[in-house]
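All protein chains but one are shown at their positions in the complex.
Coming up: subunit A.
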Amino acid sequence: MPAPYPVSLAGEELWLLPEKALYWPAQQTLMVADVHFGKAAAYRSLGQPVPHGTTASNIAVLDGLLASLPCRQLIFLGDFLHGPGSHAPGTLKALFSWRERHQHLAMTLIRGNHDKRAGDPPPALNIRVVPEPLLLGPFAVQHEPDPHPSRHVLAGHVHPVYHLSGKGRQRLRLACFRLASDISLLPAFGAFTGGHRVEQDNDCRIFVIGDNEIWPIS
């Protein structure tokens, strides 16, 4: 597994993972945002031919993470399922068999805007579904990046990407973590998701993801 990148946030050590996930070693907690399971299936059900393989690839990455990190719980920061059409037999079957392989792991979904339309995952998946915010230590774990009066917000929803530019008019567009003093953003985890450009300002630190590494931008 590629090297995690430890950072300190709200007095806690967190690991930024190049798999576009966040790990909290002290709590043995893995967090991922915006998986959008079944997005390809939702497209297909509306008559748009999208190849399959994105669900399997999302699951494979999660499996890799769970195999290499000691995990007590897995938290989805919203948008677990993409839409009503995502409850497709193929997608659900893959999810059930994945859940079976990790029977004893506690899983929590913080309901995001897509989950509200898609509906909660089937109870048989055994995922606890809660509204935002989920309070954990110094953190308010949410889907939407709204400020919280007393906690540091960890959020998804934005799908942040950063435009890195350099000499010779070179440019790269890379998924990133954006850590700030009050609200920090996780990259979108899903294999079939786009991105929204974020800028760096004085208040925040950007960590781009490329070639299986985390790169801090000064």
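Quick note on the criterion: a contact is a pair of C-beta atoms (placed from the backbone, for glycine too) under 8 Å apart; a residue touches a chain by one contact, two chains touch by 3 or more; residues count from 1.
Methods note: contacts and distances are computed from a predicted model.
S.K.: Since a chain is absent, check the UniProt entry for it and pick the matching name: "Ligase-associated DNA damage response DEXH box helicase", "Succinate dehydrogenase / fumarate reductase cytochrome b subunit", "Urea ABC transporter permease subunit UrtC" or "Fe-S cluster assembly protein SufD".
M.R.: Looking only at the record, the undisplayed chain corresponds to "Ligase-associated DNA damage response DEXH box helicase".
S.K.: Of the residues A:His52, A:His102 or A:Arg205, which one touches the chain left out of the display?
M.R.: Checking each option in A:His52, A:His102 or A:Arg205, the one touching the absent chain turns out to be A:His52.
S.K.: Would you mind spotting which of A:Ala42, A:Ile59 or A:Leu74 touches the chain that isn't drawn?
M.R.: A:Ala42
S.K.: For the chain not shown, which residue from A:Ser8, A:Ser150 or A:Ser218 touches it across the whole complex?
M.R.: Among A:Ser8, A:Ser150 or A:Ser218, only A:Ser218 touches the chain that is not shown.
S.K.: Please identify, in ascending order, the residues of subunit A that touch the omitted chain?
M.R.: So the residues of subunit A touching the missing chain come out as 40-54, 57, 82-83, 85, 88-90, 117, 164-172, 174, 191-194, 208, 210-211, 213, 215-218.
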